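What you see is the complex with one protein chain gone and the rest in place.
Per-chain residue numbering starts at 1, and chain names A and B are given in the order in which the chains are listed.
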Amino acid sequence: MPASHGYWLGVWRKFCKHPGALLGAFLLLCIVLAAVLAPWVAPFDPNQGGIILRLKPFGYDGHLLGTDELGRDMLSRLIYGARVSLAMGVAPVVGATIIGGGLGIVAGFYGKIANGIVMRVMDVFYAFPSVLLAVAIAGAMGGGLIDGMVALTLVFIPPMCRVAETATAQVRRLDFIEAARATGAGGWAIIRYHVIGNVLGPILVYASSLVSVSMLLSAGLSFLGLSVQPPTPDWGLMLSTLVQSIYVVPWVCALPGAAIFITSVSFSLLSNGLGEAMDVRR
Amino acid sequence: MLGIFRRLALAFPIAVGVSVVCFALVYIAPGDPLETVVPSDATAATIAVIKHAYGFDKPLAIQYLIWLGRVLHGNLGISIATNRPVSLEVGEALVNTLRLVALAMPAALIIGYAMGVAAARYPGRMLDRIVSGLAMFGISLPNYWVGVVLVIVFAVQWPLLPATGMAPIAPGSIGMFNWSDLRFMILPAISLALIPTGIIARSTRAAVLDVLSQDFVLTLRAKGLDEEAITRHVLRNALPQVIAVVALQFGYLMGGSILVETVFSWPGTGYLLGYAIQNRDVPLLQGIVLVLSMIFVVTNLIADLLQVRVDPRLRRG
Partner (left out) sequence: MSSILAQPPSDFEGPLLPLLLVRDLKKHFLLRGSGKLGARVHAVDGVSFSIAKGETLGIVGESGCGKSTLARLLMHLMPCDEGDFTFDGEAVNGAQGIGVASLRRQMQMVFQDSSASLNPRLPVQDSIAFGPRMQGKGRREALTVAREALRQVNLDPDLVGGRFPHELSGGQKQRVNIARALAIGPRMVILDEAVSALDKSVQAQVLNLLVRLRAELGLAFLFISHDLSVVRYISHRVLVMYLGQVVEVGPASALFAAPLHPYTRALLASRPSMDPARRIESLPVTGEPPNPVDLPPGCRFAPRCRFAEAVCTAKMPMLVTRPPDEGLRHEAACFIHDPESGHSLAGTGLSWETLT
């Protein structure tokens, strides 16, 4: 019997042939590992500093990447910062994928009134530039870790919903949905068995591209002081406090931004590779 | 004509929805919305007067209509922090943001469009890969961080340009055409232009490739047209998609420059928004968000209408 392979196995094989995607996946793996293993990987305590050690350049007395304005080791803070920054970048997308994706599938599958109500509401939120909406909501709510996450989730729900709705509306027209209805199955059973598996591809590809944007935006919110509060190590927050010191140790101050950039690019690469492997047109 | 009216009719409910969201911002702010308009040292009697004047004692729907009526008359309330009319504050900031965008947007358009067309001419080749890579970098770069790096390079390491701020502008001047004004704008404009450049390059490439794959191009080739004439046809047909993207990016820049403006202390709308948030100045926050999102709605509408003008297929329905 010849080996039969499923869709996801094929996607995995194509993904592995994509050098950019592999690079992105490798970088992300390193970042995630560093975040998880922070207590073992970080050379210093991220919250321990000293006045004498303030703002030292690269390589100063064992501080490979220098120290910040309170004399804390930059490398250790960057490693610990990955924890909050990654969580802040990924959590809103996960939330938006579940809520927006779910709404989109329901709207796309049932059409008519359900579709009209959901999509018109989404159109309104779509009519805001994403940065503005995130800042406005987080700012109005007061600006804390939870506020930032809620704001970003709200920002990502409409585009996610649109992607899911479009994909579902396309699948809904196919004969196998008709055939499933002809067996007497109800809407939920058809969605569970026949729709989700067929719209998951575009939804996941889009979600992975959103993570890249979400990393930038969530770091931006903490840069503005609208998310994580000190002394928690977080890349966006570190960047905003270090900006005042660019005349002392310019390149040390640029490090947190570089971390944000590398993570964001890695997610972009990953998402491009996924998109190509799944043959999703964007 | 039908298409134009339809699009206007579609934009209207969205504008109403946007105004509802802006109105609601006051209510997601922690604490009593009344506190946002009442000075902290007000007496009980003053509070009662203000409460009545602002209609806070009425049902929400009525409050919304009262608020909308004020807004439509150009009254966005008084800023708590500066005690000046919000409309005035937003208007001044808007001019400054517009100056930055007026510098960043054409640059993004020209560079992005050229990159996109060049990449589409040689799909899959080295040039195409470089352009696609650059476009992805432009989109994934945190533009506020690029601002910081630019300041480090051009203001700290080599002090060529000012790090932050804006030169005082003479009344009546747009302050874009002389070096003393312009030098403040170069770094923020570059930071702002990054994302739109990447996105315009990417979508131009996609649009041109899409047109190139259509059958009529083959017909043109078969008719013996030279490459230059074919390129003209292709670019014309790719235009509607590019226009839509450019207009969208313009709207994003107008409403999304808060981070870059904060880095450079550039007194535009984004900077003002940051100021409003820091000072818990809800009327100011609401006014800025309302004005910027309405600009976004209108640019989207204009993009739509321009597309209709360029692409005759969209004129019906």
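As a working rule, a contact is a pair of C-beta atoms (placed from the backbone, for glycine too) under 8 Å apart; a residue touches a chain by one contact, two chains touch by 3 or more.
The model shown is predicted, which means the values in this text are computed figures rather than measured ones.
Colleague: Can you list the shown chains that the absent chain is in touch with?
Modeller: Contacts of the omitted chain with visible chains: A.
Colleague: Using the document's definition of touch, tell me which of A:16, A:36 or A:174 contacts the absent chain.
Modeller: Touches the omitted chain: A:174.
Colleague: In the full complex, which bits of subunit A touch the chain not displayed? Write them out.
Modeller: Residues of subunit A in touch with the missing chain: 1, 4-7, 174-176, 178-186, 189, 193-194, 197-198.
To be clear about the criterion, only the chains that are shown with their structure count from here on.
Colleague: Under the touch definition given earlier, write down the residues of subunit B that touch subunit A in their complex.
Modeller: So the residues of subunit B in touch with subunit A come to 13-15, 17-18, 20-21, 25-26, 28-30, 136-137, 139-142, 144-146, 148-149, 151-152, 156-157, 163, 251-252, 254-256, 258-259, 262-263, 273-274, 276-278, 282, 285, 289, 292-293, 296-297, 300.
Colleague: Note which residues of subunit A are touching subunit B in the complex, please.
Modeller: 120-121, 123-125, 127-133, 135-137, 139-143, 212, 216, 219-220, 223-226, 239, 243, 246-247, 250-251, 253-254, 256-258, 260-261, 264-265, 267-269, 272
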